[in-house]
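One chain of protein is taken out of this complex; the other chains stay put.
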Amino acid sequence: MKRYILGRLTVVPILLIGIVTVAFCVSRLIPSDPLASIVGERQMNNEEIVNAAKQRWGLDKSVPRQYVLYLENLVRGDLGTSFRTKQSVVADLGERIPATLELAVAAMLFGGLGGVVLGAVSASKKNKPADHISRIFSLVGSSLPVFWTGLALLFLLYARLGWFPGPGRLPPRTRPPDHVTGLYTVDALLAGNPKLALQTLHRLLLPAFVLGWAIMGSVSRLVRASMLDELHADYVRTARAKGLRNATVMRVHVLRNAMLPVLTILGFAFASLLTGAVLTETIFEWNGVGSYAVAATRSLDYPAINGVCLFGGLVFLLANLVTDLLYALADPKIRLS
Amino acid sequence: MRDALLTLKGLSVEFAVSTGSVHAVRGVDLDVQRGEVVGIVGESGSGKSATMLALLGLLAPNAVVGGSARFDGSEIIGATGSHLRSLRGGKIGMIFQDPMTSLNPVLTIGHQIAEAIEVHQPTMRPKRVMARVQELLEMVSIPHASERMRSHPHELSGGMRQRVMIAMAVANEPELIIADEPTTALDVTIQAQILEVLADLRQRTNTAMVIITHDLGVVAGVADRVNVMYGGRVVERGNVDDLFYSGEHPYTNGLLACLPRLDRRGQSIEPIGGAPPVLDVLPTGCSFAPRCGAAQPECNASDPVLRRVGATEVACHFAPDAARVSRKVTV
Partner (left out) sequence: MTIQDPHAIPTPGADVVVATRTPNRSRRSSLAMFRNPGIAFGTAITLIWLVIMITVHWWAPYDPYESVGSRLQSPNGQHWFGTDALGRDVFTRVLYGSRQSLPIAVLVIASALLIGGTLGALAGYFGKFADTAVMRLADVTMAFPPILLAMAVAAALGPGLRNGFFAMVIVWWPIYARLLRAQVMAVKQREHIEAAVTVGATRGRILRRHVLPLSFTGVMVNATMDLGQVVLLTASLSFLGLGAVPPAPEWGAMITEGAKNFYQWWIAVAPGLAIATVVLGFNFLGDGLRDVLDVRSAQR
């Protein structure tokens, strides 16, 4: 097991350098001029202001020099200052990550759990109505554009029926609970305000469902395929020969084995939720990393774009590592070697 | 004569496939007395395993089972799911061929044996269950049983895994154990050990056993009676000694000729020529005829039925003459 983990860890630095470099390249090879977005179109003719801005943001140096500077700052934990918010990117991200995390965890509960359950139902009732319904449900989920589903649900359930609150993490004119974790639902509970906790939870449901539904398809498809594969295994026959109920065989024996490949996709799904919430956050006015990324790209704020890309890459790396670890824990062949 | 523990009458199994159906078992009559060991011998595809899996409803969903099987006085073909479940692992224990793939790789062996006990004795306390698991592992001679319970299948050798399978099968003191190729996947020395475990078990518990194998040598040591199957039918049956010394069916003799024997050292082992039949089209005559050295035109015309010839019952038009021919001519 130690060797397995060490093997996985050695890839990390290589990927890390690659991610940093690609993030830098993407943001520096921009043909359009970011200065315009810093100083404003009208000031572009004012050489003094332009030069001052260039110097201030380090744009007067050569690209390789900028790269070295960038790496140096990175090591110190400095991602630069956002052109747009004039705050440090690290601070900006720090404010927004909890919002995205809260959304991603909730979406994971919908999509991940829902996907496993749907996939398991599909596999147990192969080619029966329950199978078709759950396959269609998850296929539709991964075919709908999330921003459209979000709009449609908001229109129906908020504007027309009033069953759900509108967009935003908090009810209007409400102060956020004292910052502990940054997850409003948790913080509200910690602050002893169950009413606010419920309100924030209620606001979390729609975006989490929209986002979760989108990943449900890939999860349930894999669970189904993987379980059907396992169904032919000899140990399934052994389990049935013991007199176990079909449902028990499915749950204890088949699902346990089928989950090994599923773990990988769950890890990636979570990573993609953390970073792919861009569209959902835009629709639901969720003040997280995704909407920050949208604002950054619109204003060509490349320290911020860079920061978000780096964050995305890191999340992916981390998810990769965690899944590998989980895999090792779940598979006795690796755990005990 | 006492009531037999298990009686099969005209048992048949068909598999529905895209091109029609495959007749894997075609009317098998067979009985097993209490405490008796019965061997079923035949090549791959002879229907021997399908016969026994059909009993427990463990065949693939595309299988259609016909005929009758009475176990302990009640019919089990077409029995309800809960009745079948109470038999499986309860009154009938099953041992499968390949202990590598037949055990669940992600669960400990203790868990897997305990599960077999819990499902049939749900009121037993967990502590008691674990004690019983250890007792079972000791019974099949697994050293350090209390530690081994926490092992996963891949940590054990093939022989050890097969012992675990046996422990699992006998966990609820079944009246019948069905062992499907219990030694096939194992090395020769391990095979002998496993057969010893089975023989020992039988002596201790007096459980009836059905041993399914392609290896007459396995049956010789443990079985009381033997059924030879070919093409989905029983072609010869009788007491183990009678069958070995005066088997009448050409196929039986072919199988015997395949065995390496100490008393015939120097003679070559003779394989049976040809391949077993594919049973998607029912043959009109004897299904062994195409490979039989003593075949006559009549063999292709009608299917022989079991009849007593000498010491055994045999399904061959020309027994006992055919046997004499086949002993001389290479089958």
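By letter and in written order, the chains are A and B; residue numbering begins at 1 in each of them.
Here is the rule we go by: a contact is a pair of C-beta atoms (placed from the backbone, for glycine too) under 8 Å apart; a residue touches a chain by one contact, two chains touch by 3 or more.
Since this is a predicted model, take the numbers as computed values, not measurements.
Participant: If I consider the whole complex, including the chain that's not displayed, which of A:Gly267, A:Gly313 or A:Pro332 touches that chain?
Facilitator: With A:Gly267, A:Gly313 or A:Pro332 as choices, the missing chain is touched by A:Gly313.
Participant: Where the complex has a chain not shown, which of B:Glu36, B:Glu181, B:Asp242 or B:Asp303 is the residue touching it?
Facilitator: Among B:Glu36, B:Glu181, B:Asp242 or B:Asp303, only B:Glu181 touches the chain that is not shown.
Participant: Quick one: say which of A:Ile5, A:Ala130, A:Leu144 or A:Leu205 touches the chain that got left out.
Facilitator: Candidates A:Ile5, A:Ala130, A:Leu144 or A:Leu205; residue touching the omitted chain: A:Leu144.
Participant: Could you please point out the subunit A residues that touch the chain left off the display?
Facilitator: 14-15, 18-19, 21-23, 26-27, 29-32, 139-140, 142-145, 147-148, 151-152, 154-155, 159, 217, 221-222, 225, 232, 261, 271-272, 275-276, 278-279, 282-283, 293-294, 297-298, 300, 305, 308-309, 312-313, 316-317
FYI, only the chains that are shown with their structure count from here on.
Participant: Just curious, how far off is subunit B from subunit A if you go by their C-alpha centres, in Å?
Facilitator: The separation of the two C-alpha centroids amounts to 55 Å.
Participant: Which residues of subunit A touch subunit B in the complex?
Facilitator: Listed in rising order, the residues of subunit A that touch subunit B are 233-235, 237-245, 248, 252-253, 256-257, 260, 330-333, 336.
Participant: Hey, which residues of subunit B end up touching subunit A in the complex?
Facilitator: It comes out as residues 56, 58, 85-90, 94, 96-98, 101-107, 115-116, 119-120, 152, 154-155, 165, 168.
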